[in-house]
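One structure is given below, encoded as structure tokens.
Yeah, one chain of the complex is gone here, protein chain that is, but the others are all in their spots.
Lettered A and B in written order, each chain numbered from 1.
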């Protein structure tokens, strides 16, 4: 375990992000596009969901970061994702891969296997997804993990060795793996699993921070900011409907003092 | 009219559903994907929007239930829907058909006509849609019905005879038809028509219950749970925006005592 960022360092990164308002191109799934865009806006970033093949490859050279999320992949969108990741690589635009539900679903498994060698800056998924993406049987049940994040650490290290980037494994305790370095964050609330797209939005937040900081710090700051906003939101809500609303409000107002809840 | 379920029986079914957390595959329209997923999560089910042809047919054998909703059908998604319904049939996975806006719109009319012979466990629609699906001119105006649910009873019986399943006709009074059996529920609020996807979400809830109970009971319990949650939500809201939020909170917290509002 290496020394993680302090709450103050995360707060400083958040301040820098808000000042720069990074333009984040999202190729994401149809369930969460609206919530993802609203999360990026609440964070202080600028979302752009440019996702057709011709424009997406152009835009990857304009955007400050790119998110590629496999949630509702189709044969067409899969090709666009690969081409956009290549374009991001050519332009040195940082990009995040969210391998939603990889493991036993053939189309996304094939596209995921083509994306890893393109070296995503950060891979963010749950334990089952990270294990499956690395070639290990990770179980999984639809979009839910059946494995704990600790079980995915070896897979995360193997993926890091292949990409040279960071792998963030989401779960009750989040593990952020970069080479041999493992940082943990133990914030958050189970209510995060009761609203669709909370994990997907973390991928987008990670992309926004990746426009402002090295991969390991970006993934750490993104996880800290999102899980702490969730803790604040759940205290103000009465169920998953109001939680989703309060989560955006909490993210928008989040400050360094509140980040003092960081438990890493 | 047969004896419907009691509030206690609905509450017991809801408890069983929450214990099992059925995995519900949704092939639904682009307007309501997020709200549908959030409704299933608030209910206690696990949504999965796997909707490309190759994976959808695989997933229909993994999922506990499938929803097929024609709202924003395309030629490609229409073929996927037919193939997925066939796969669900082969795997004996219960599935629900929501024939959104069928009646005078050629693509969905053709796909609907191909789906009925595949014997959906439950068909859920408004009166115009049910009439049109059965081959009667049902009127309709976009997604809205221009006929009362009583007018659709004969069509519902005709569809039941063809599918061997249940047909649920939504309206101010909901009618749940299985063979010669007709059950009614008179709960709900007009505010349900002021939020997009409330009817579509009922299709998803019905699919979740169909993983836990026979078709007639599943459609009854789903309608009871959703319309009573809506009554509770409207009392706590100040318009359609807050109603949608409160609806998810109310569904998440719904208990047997509150189900005592059941008016059937």
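Here is the rule we use: a residue touches a chain if its C-beta (ideal position, glycine included) is under 8 Å from a C-beta of that chain, and two chains touch if they have at least 3 such contacts.
Because the structure is predicted, anything quoted here is derived from the model rather than measured.
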### Query
Quick one: which of A:10, A:23, A:87 or A:152 touches the chain that's been left out?
A:23
### Summary
Per the touch rule stated above, chain B touches the missing chain via residues 29-32, 34-35, 71-75, 101, 104-108, 141-144, 193-197, 237-242, 244-245
### In chain A, positions touching the absent partner
23, 25, 30, 33-34, 37-38, 41-42, 46-52, 54-55, 58-59, 62-63, 244-250, 252-253
